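Structure in structure tokens, see below.
Every protein chain but one is kept in place in this view of the complex.
Note that the chains take the letters A and B in the order they are written out, and that residue 1 is the start of every chain.
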Amino acid sequence: MANLAWTRRHILSLSDFQPAEYDTVLQTAASFQEVLSRRTKKVPTLQGQVVANLFFEPSTRTRNSFELAAKRLSADTLNFAPGTSSLTKGETILDTAKTYLDMGTDIMVVRHREAGVPLAIANEMDRLQSRVGVFNAGDGQHEHPSQALLDLFTVCTLLNAEKPQLSLLEGKKIAIVGDILHSRVARSNIWSLTASGAEVHLAAPPTLLPKQFADFVKAEHQPDHQDMPLDRKLFLHWSLEPALEKADFVMTLRLQRERMTQHLLPSLREYHQRFGITHARLKHCQPDVKVLHPGPVNRGVEISSELMDDPQFSLISQQVTSGVAVRMALLYLMGSGKG
Amino acid sequence: MANLAWTRRHILSLSDFQPAEYDTVLQTAASFQEVLSRRTKKVPTLQGQVVANLFFEPSTRTRNSFELAAKRLSADTLNFAPGTSSLTKGETILDTAKTYLDMGTDIMVVRHREAGVPLAIANEMDRLQSRVGVFNAGDGQHEHPSQALLDLFTVCTLLNAEKPQLSLLEGKKIAIVGDILHSRVARSNIWSLTASGAEVHLAAPPTLLPKQFADFVKAEHQPDHQDMPLDRKLFLHWSLEPALEKADFVMTLRLQRERMTQHLLPSLREYHQRFGITHARLKHCQPDVKVLHPGPVNRGVEISSELMDDPQFSLISQQVTSGVAVRMALLYLMGSGKG
Partner (left out) sequence: MANLAWTRRHILSLSDFQPAEYDTVLQTAASFQEVLSRRTKKVPTLQGQVVANLFFEPSTRTRNSFELAAKRLSADTLNFAPGTSSLTKGETILDTAKTYLDMGTDIMVVRHREAGVPLAIANEMDRLQSRVGVFNAGDGQHEHPSQALLDLFTVCTLLNAEKPQLSLLEGKKIAIVGDILHSRVARSNIWSLTASGAEVHLAAPPTLLPKQFADFVKAEHQPDHQDMPLDRKLFLHWSLEPALEKADFVMTLRLQRERMTQHLLPSLREYHQRFGITHARLKHCQPDVKVLHPGPVNRGVEISSELMDDPQFSLISQQVTSGVAVRMALLYLMGSGKG
């Protein structure tokens, strides 16, 4: 394992991640990817430590990925199930977190449908002068750092499996397609990908990528500019074609079915006709273009079923596999700073 | 551990199990039964491997038995909870399974209310050239191989604890009583018990053992014959007495209470009067007859409460204990073929 500097106790947002930090994550994850190729895919790194999965918003898939990452580091895991918990008995979220602190938890992996909950818990842990690390596993429509980091690891290892690093993406064109407005995945990816020097092109119908969002992103990412492109790296489009033109990577986002009932979309079929990624549409991209999706996929909506199953183009399997290695790396780095 | 040949990657059905395979399972389970009698009931066999319990149809009892078997082999376990999962988000079952493959799962234990789901997942795993083994933990009304194998182990170890083997059942008479029509346990048991050379007698009311079922079973087991007995080994009865007459073992099946609302049965009381197993009814059997039930039991319905608690006749406790040893054996055998 590379012995790299790491000073971050919590992983809450990628907005202030430095290039050296991205590279530390990528290289550490590459080491763990190697561990995962062995027959015995376990290391004793976090032996005796406790990782508590506080998934206030339920998710089996992401929780299992974190759980497996923790177990492969030999940590003990606790699963908090909100349905049967003290929350229904009137306890505050901070008091729940404090209980897990007092039980002896070392790392809390927090998912919540409200933005800012992991940060609030992290602030409380720091105020109490604990050494607990808080990991944002998705908070409302805010951020989902481990998803963006596993996406980054997936594309960087494709470009250089031995030495994945941020600078490999410099000058690449990356399209992010879909429900940008409601996507914590998109927000985290915008931070990491623009930091790499890639050109990031967002594409969605106006209802899912409103002008106000453009203003918001612009303000965050380049406060001085008034015109689009927001800066030389981030571009917004309300149709698919300019985003796909010569793209190296196409990141699709999950479409929540409830967007239909909210009248943000006429139908899944129309969405697929206008923004669904298919073999035909990839003709406008680079010949070796690759497609990503954070899962779970609505087949035939965000991506055609044929494309999803085509290993020449789809990186979806690699994303899931990368997820375990990247989460092992992040838990390891969070745990290592506490010696 | 006996170092026996085993070439089967998946355990989906007993329909094509060979006598040598039954004997391998029985002897391996006997070795693990011995491990379970030690103070430290654990072996490092599957250290670093991942067993994912994909119980699309919830079951605490069977899942805990598989989970314990996996933990005693030192595997890491993941539990998939359908209620809070991606399934409710529109993902297909095969995509869910593929996610667990990509996470690094080595063995998937699958239960589903539809027949054929474990087979479909196994086919997909093979198509993807993975080395994942799929274990059918009950699919609809189709099969439940581990239950039949633990039943087999339970009766064979009773006959020879040192060296349980299939041929011990040759010439024995075994009655299977109850809701044959809807029972995956019965279907799997019919395969294993007829393979042993035992006489298998099915007994149920006509609504739970229809003539069509007879035709179906007949076609599967002995396509040439037109008359009952279906062959020299499998007999059907619509009353209890001829099945119990001189029986060595009586296997009772669980009666789902919803059969009443489906008008397949007039009442639990009437069912018990006609097909419930009691001390009195066992008088027609061999003096050392034993009674089995896959659990959970409706006391006073399938079996009288007194009989269930009578260790002279009931093997129900031994079945549960055998379940862990047999599942350890099967997980071990599935894992061993992957060297």
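Operating definition for what follows: a contact is a pair of C-beta atoms (placed from the backbone, for glycine too) under 8 Å apart; a residue touches a chain by one contact, two chains touch by 3 or more.
Being a predicted model, the structure only gives us computed values, none of them experimental.
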Based on the whole complex, identify which of B:40, B:129, B:212 or B:261 touches the chain you can't see. B:40
Would you mind spotting which of B:58, B:171, B:206 or B:266 touches the chain that isn't drawn? B:58
List the subunit A residues touching the unshown chain? 47-50, 52, 76, 78, 80-86, 89-92, 95-96, 98-104
Considering the whole complex, not just the chains shown, which residues of subunit B touch the missing one? 36, 38-42, 58-61, 64-65, 67-68, 71-72, 254, 257, 295-299, 317-321, 323-324
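Criterion: only the chains that are shown with their structure count from here on.
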Cα-centroid distance, subunit A relative to subunit B, in whole angstrom: 42
